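As you look at this complex, bear in mind that one protein chain is not there, while each of the others sits in place.
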Amino acid sequence: MNISRRQILILLPASAVAWKSILAGTPEAASNYTMSDHWWGMLIDIPKCIGCGNCVRACQMENDVPDGHFRTWVERYHVSDEDMTNPEVISPDGGKEGFPVAEEDSKKYFFVPKMCNHCADSPCTQVCPVGATFVAPDGVVLIDPTYCLGCAYCVQACPYGCRYIHPVKEVADKCTLCYHRITKGLTTACCESCPTGARQLVDLKDPKDPIHEFLKTHPVQVLKPQMATGAKAFYNGLDGSVR
Amino acid sequence: MSALKDAGHLFRFAGLFVLAFLLFLVIRHFVVPPSFGQYGHYRGAAMGEIAARPVKFAGHEACEACHSDVADAKKTGKHAHVNCEACHGPQEKHATSDDPSATKPQLPDSAVLCIRCHTASAAKPKGFPQVNPADHSNGMPCDTCHKPHNPGMDAGGTN
Partner (left out) sequence: MNGVEGFMYPNEYGLQWSVLIVLYPYITGLVAGAFILASLERVFHVEAVKPTYRLALLTALSFLIVAPLPLQLHLGHPERSPEMYFTPHSTSAMAMFGYVYLWYLMAVLVLEIWLDYRREIVLFSQSSKGLLKIVYSIMTLGSSNISPRSLAIDNRVGWIVTIIGIPSAFILHGYVGFIFGSIKANPWWSSPLMPVVFIFSAMVSGIAGVMVLYMAITKLRKQQIDMRCVDTVAMYLFYVFIIDFSLEMLDLIHRVYEADESFRSLNFLVHTQLYIPHIVIQIFLGTLTPIILLGITQVVHLPEIVRKRMYATAGCLTLVGIFAMRWNVVIGGQLFSKSFLGYTTYKVGLVSKEGLIVAVFLSILPLFILWALIKLLPPWPGNSEHAPAVGD
């Protein structure tokens, strides 16, 4: 340690930058994971979602999500074709145990899984007063739990309601896109456990990613596009009534 | 300048500010984490810490490495793309254990598991196979007729 500090004092300021990197260490991902090679997102295929709640349960198990809070959840919409602006929406316990049986009627039903949209222009990271939440170089929006003050400003700033304050740790928490999995070549817990393939991880920097191909060849939407958040959770078949 | 003499107290006040500022700089040097600012306005080491969190779901490739027979049975059926842990739950411990038989996963109860997806509801997509459990099987467990890994009735086989 002392030796490298002495060297820094002798060498140019450029070496100070190198010193920072040395001290920081590299992310404990797989040794062949380079952040700048990836730009992560998710595809959610509405016509395929059956509202089974597997994703909500799997996320809770994988990430120790506290009860009553959700890193992902499923909403069920019941929409009349005459009035799309007044949908009936339910999400019992986030859809964790599925949904009650619906009776056939003249209106349409569908399920909408929701999660952090890992926005490229995220309004939540913009408002963090200390830099505890950020957009990582590979496009995942993360929270540093050792630095977060728990002020909840980011929770207020998220238009999608995907953040919460962890009741025990008292810091902000949310979907991490299973960063600890995707950096090791696995997929997210929600995608892994979805029985119908309604949720699929996508790497927007990988031209060979079949989901990336899907995004290029199908019309997809994001939630609240008017907010211009650069959301990267893309929805196939998103109805206009979805809030 | 006598003006300076009469303003001496102001210089003392300013001096307090300067002292406080210098003290602040010193403290800051020691307190700000070393990796802060490495990639942006955040602690660079945070990503590594998050990436090092424990995995609970092994992923279907890990399962298929050993259970290739099941993988083959699934391949031709309707559950081909239903991953193992979607029904069997997180199995990282089992997949990475020295003695997998000691951490054998509990077989899911078909009475609870199957109806979660397959109970008929007007809310589910029309093309999705769904039945009214009470009418469909008269109380018999689902795996009486359907093999979970390849559930089609025409798949044949009692395995």
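Note that the chains take the letters A and B in the order they are written out, and that residue 1 is the start of every chain.
Everything below uses one rule, namely that contacts are C-beta pairs under 8 Å (C-beta built on N, C-alpha and C of every residue); 3 or more make two chains touch, one makes a residue touch a chain.
This is a predicted model, so every value here is computed, not measured.
J.: Write out, one label after another, the shown chains that touch the chain missing from the document.
T.: The chain that is not shown touches these displayed chains: A, B.
J.: With respect to the chain omitted from the figure, which of A:80, A:126 or A:221 is a touching residue?
T.: A:126
J.: Which of these, A:61, A:204 or A:227, touches the one chain of the complex that we don't see?
T.: From the options A:61, A:204 or A:227, the contact with the absent chain belongs to A:227.
J.: May I ask you to list the residues on chain A that touch the chain which is not drawn?
T.: Given the touch definition above, chain A has residues 68-70, 73, 75, 87-91, 93-94, 114, 123, 126-132, 147-153, 155-165, 169-171, 227, 243 touching the missing chain.
J.: Please give every residue of chain B in contact with the chain that is not shown.
T.: 2-3, 5-10, 12-13, 16-17, 24, 28, 31-32, 36, 41
One rule holds in what follows: only the chains that are shown with their structure count from here on.
J.: Mind listing the chain A positions that touch chain B in their complex?
T.: For this pair, the touching residues of chain A are 20-21, 23-29, 35, 47-54, 58, 61-62, 76, 78, 98-99, 101-105, 109-111, 131-137, 142, 144, 146-147, 176, 179-181, 183-184, 186-187, 189, 192-197.
J.: Within the complex, which stretch of chain B touches chain A?
T.: Chain B residues touching chain A: 33-57, 59-60, 79, 81-83, 85-86, 89-90, 116-117, 119-125, 128.
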